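Here the complex is missing one protein chain, while the rest keep their positions.
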Amino acid sequence: MLPQLFFAYFAVMILGLALVVITRRNMVHAVVWMLLMFVHIGGLYLFLNAEFFAVIQVIVYAGAVLVMFLFVVLLLNLREEQGLPIFIRGVQGRVIIGLILLLTLVSAAGQASKGQGGRFSIDYIQRQTHIKVLGSVLFNDYVYPFLIMGFILFVPMVAVVVLAIRRSNGSS
Amino acid sequence: MNPGEYIPTNYLPVLITIIAATLFGLGALIVGEFLRLRRPYRDKLEPYESGNPPVGDPGERFSIRFYVIAVLFVVFDVEAVFLYPWAVAFGQIGIVGFWAMMIFLLLIFLGFLYDWRRGALQ
Amino acid sequence: MVPLNWYLMLSVSLFIVGLIGFLTRRSIIMMFLSVEIMLNAINISLIAMSHYMQDMRGQVLAFFVIACAAAGMAVGLVLLISAYRNKPTVRLEDFDLLKDRAF
Partner (left out) sequence: MEFLYNLMIPIIKVAVVFAVTLLHVAYATYFERKVIGRMQCRIGPTEVGPYGLLQPFADMFKSLFKEDIIPAKADKAVFFIAPVIVLAPTMSSLSVIPFAEGFMIADVNVGMLFILACASLSVYGIILAGWSSNSKYAFFGGMRSAAQVISYEIAMGISLASVFLMAGSVRLDEIVKAQYEYTFSMYAPHLLIGFVVFLIAAFAETNRTPFDLPEAETELVAGYLTEYSGFRYALFFLSEYVAMFIMSSIITLCFLGGWTIPRFITDILPFLSYVPGILWFLSKVYFFMFFYYWIRATIPRYRFDQLMAIGWKILIPLSLLNLLIVAFVKRFVID
């Protein structure tokens, strides 16, 4: 009974907060609601026995990516956008397409069944601690994807300098 | 224990602490609302600008350098998040995983050096 | 007992909320935020499947999704900023330089 109650709370909060986020006019408010949503998603990860993800959801998404959004929102000084309509023209069609897609996917998700159980049972992860299990899997079996990740993280560092800082000194 | 029935019971005290801390902050502010006096007038409510009436809109003239710092922060944060499992599982990681992390750190540091040379950190 | 399907339904619904936000908002920053919502929806389903199948592959994938999302958002926002310098707006309709105006 208790797991269902907690799941219901998290599901209602996450979906509700997501709806609140996409309908805000003021982007700073949207970011604050998004922060609350990320914290709730982190709480949901705890129930999936993924405590390390609960933490990095807060450290990376809430603590870094969303802060970057907040910096951009404040940097661009979007006060003149305030009076304009929130949504673009012809919203109804897009919402209807989205709802049709929602029905299709929810019915598909309702029929999903889980496959074979692997060797990482809940007790095993509890005994070894989640971080250790994830670290040994990541750095023993997925070394090459991890190196590619290094190159992907190299890109924004170069891009931000090339695009944001003008070549001629003194400007910006 | 089956998936779907798992409850992280050892996080219950954390939940209680978070609720208590939030209630403490909100409660202190709300109690304060009733205790203090309130006599606002127009000049008192103006934003502080050394006594002069405020000029201009806050938020203009804001350097792009802050955004560069934010992006570097995001990249290093993700790097640190990859470092933690590597550090904790260090004893169970083979030599390939060890050198992979060295190459990863080298890549991040090269990007950082590039930014440094191009003067992004001024 | 919470079945896996519930988590998948939550993930799908969250994805659709993000999609609707992406399709309907004017401001490009809000579109980026909607993309974040969609990526989080994907992560929920990946970690839920990983938990129910007792296999770490889903979680490793979710880890990479988080890192890629961070890198991608950084690049996307810097592109937005450099576009904003040429044309001070974040509304989607105003970026129409490639549209053929003759007709």
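Order of writing sets the labels: A, B and C. Residues in every chain begin at 1.
In the analysis below, a contact is a pair of C-beta atoms (placed from the backbone, for glycine too) under 8 Å apart; a residue touches a chain by one contact, two chains touch by 3 or more.
Everything numeric in this text was worked out from a predicted model, so none of it was measured.
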Visible chains that the absent chain touches, using the contact criterion stated earlier: A, B
Residue among A:V28, A:A108, A:I148 or A:V162 touching the omitted chain: A:V28
Chain A, residues in touch with the chain not shown (by the definition above): 26, 28-29, 32, 35, 51-52, 54-56, 58-59, 62-64, 67, 70-71, 74, 129-131
Touch residues of chain B, complete complex, unshown partner: 9-14, 16-18, 20-22, 24-26, 28-29, 31-32, 35-40, 42, 44-50, 54, 56, 58-59, 62, 66, 69-70, 72-73, 76-77, 80, 83-84, 87-88, 90-91, 98, 101-102, 105, 109, 112, 116, 121-122
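Everything below uses one rule, namely that only the chains that are shown with their structure count from here on.
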Innermost chain, where centres are averages of C-alpha coordinates: A
Whole-Å separation of chain centres (CA-atom averages), chain A against chain B: 15
Whole-Å gap separating chain A and chain C, where each centre is the average of the chain's CA atoms: 8
Numbers and ranges of chain C residues touching at least 2 other chains: 1-2, 4, 51-52, 54, 66-67, 70-71, 73-74, 77-78, 81
Residues of chain A engaged with two or more neighbouring chains: 3, 48-49, 56, 60, 64-65, 68, 72, 75, 122, 133-134, 138, 149, 153, 156, 160, 164
Complex interface listing, chain B residues touching chain A: 1-8, 11, 57, 59-60, 62-68, 70-75, 77-79, 81-82, 84-89, 92-94, 96-97, 100-101, 103-104, 107-108, 110-112, 114-115, 118-120
For the chain A and chain C complex, residues of the former touching the latter: 3-4, 7, 11, 14-15, 18-19, 21-22, 27, 30-31, 34, 37-38, 41, 44-45, 48-50, 53, 56-57, 60-61, 64-65, 68-69, 72-73, 75-76, 78, 81, 84-88, 91, 94-95, 97-99, 101-102, 105-106, 108-122, 133-134, 137-138, 141-142, 145, 149, 152-153, 155-156, 159-160, 163-164
In the complex, chain B residues that touch chain C: 2-6, 64, 67, 71, 74-75, 77-78, 81-82
